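Below: one structure, written as structure tokens.
Left out: one protein chain. Kept in place: all the others.
On to subunit A.
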Amino acid sequence: MPIFVDRRLNPKDKSLGNRQRFLKRAREELKRSIRDRIRTGKIADVDSEHAVSMPARGTGEPSFSDAKDSGRRQHILPGNKHFAPGDRVPKPGQGGGGSSPGKTVSEDEFRFVLSREEVLDLFFEDLELPDMVKLNLKEILSFKPRRAGFAATGSPTNINVGRTMRNSHGRRIALRRPKQEELDAIAEQLAILEAEPQSAAPARQRIAALREELERLERRRKRIAYVDPVDIRFNRFDAQPVPNANAVMFCLMDVSGSMGEREKDLAKRFFVLLHLFLKRRYDRTEIVFIRHTHEAQEVDEETFFYNTQSGGTVVSTALEEMHRIIAQRYPSNEWNIYAAQASDGDNFVTDSERCIGLMDGQIMRLCQYFAYVEIIDERESHIFGTTDNGTSLWRAYSVVNQRWPNFQMSRIANAADIYPVFRQLFARQPVLQKSA
């Protein structure tokens, strides 16, 4: 006689621990894979799941095994149709892994999916974000409960007394629950009759009838409750996302020859992070890419990061282009405008003056926030330190920085330097949320 055990209710995810161990082990490789994805993929794609291929290093399980390309062996196969001993069969094409027929996909070549959480974890890792910031960015959206009608179920704290009593009243009328006044009236009558001295039979009959009536009414009152569970109504709440307005994010970048792969990669991570920040705060974020050399143009993301253009560097053209697009498509009363500019700081000296003028005169008035990052060589980082001395654009923007609190500028030599640029932006966030 067999014993049956129902294991379906046992805790699931017995393999979760092993999965985490595996990811930890493969961490370096996965990080590289994510970084490649950021380099090649779209900015908005970071905030989603990723399929990654099985990292080859660190997760191999070696053992002694035979080399496929040596020695003599025999294959015993079923399904001979026309072969006779001595027949020769050409081997399948080189590079197909060859000698063993019927090969299967190896376990080390498969791709698997990392969750959004895991992707962000890996992305944040060398940005050195404070934990609170990470948590905040990983949260999906904030919700606020909104009144949404009534429900027959709910928690006692949400009872709607008015609605409940109205239901109760209606039911009492419909079922003809005896009122207190009726009872009182009969009781009073009874008291009067009983108070009179002993009288005739009709009076006694009346007393008996009244008693019976009183009893009947009382029984009915007990059966039909004053407030019945069916009367109770609760306030219903819907979780509604906090209303957020639209935001547009301008990415400005110098694409002249002096911006190399490393500079563009850092700039891209900077843009990705800003996008993550904005996406959390606004329902809808659009991204506008403006690249410039000595002239500026709006381009798509692909061109922005991968096409190079030769020419000099005139930063003000980008600012003018940005201003033009704002005027055309993003009126500042409907849109929150954010701008992020990445550059190596080169500019014509005369143009820097013009930039100050543009910023002061128009752009900073329109923008919620303008972040400027200057990407410098790692070797230069300790020379420049925090001095205001620097490239011509840096000196020009230093002036702007003093006048406008919503302007932020920073030098970036490696990924860990990116976050400080956002510190102010993030610090303002809790206040904004409360007011929303």
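Keep in mind that, in the parts below, contacts are C-beta pairs under 8 Å (C-beta built on N, C-alpha and C of every residue); 3 or more make two chains touch, one makes a residue touch a chain; residues count from 1.
By our rule, contacts and distances are computed from a predicted model.
Here one chain is missing from view; checked against "Cytochrome bc1 complex Rieske iron-sulfur subunit", "Alpha-ketoacid dehydrogenase subunit beta", "SufD family Fe-S cluster assembly protein" or "SpoVR-like protein", UniProt names that protein "SpoVR-like protein".
Among the residues A:69, A:261 or A:334, only A:69 touches the chain that is left out of the figure. Interface residues of subunit A facing the missing partner chain: 1-10, 12-15, 17-25, 54, 59-81, 83-91, 99, 101-102, 104, 107, 110-112.
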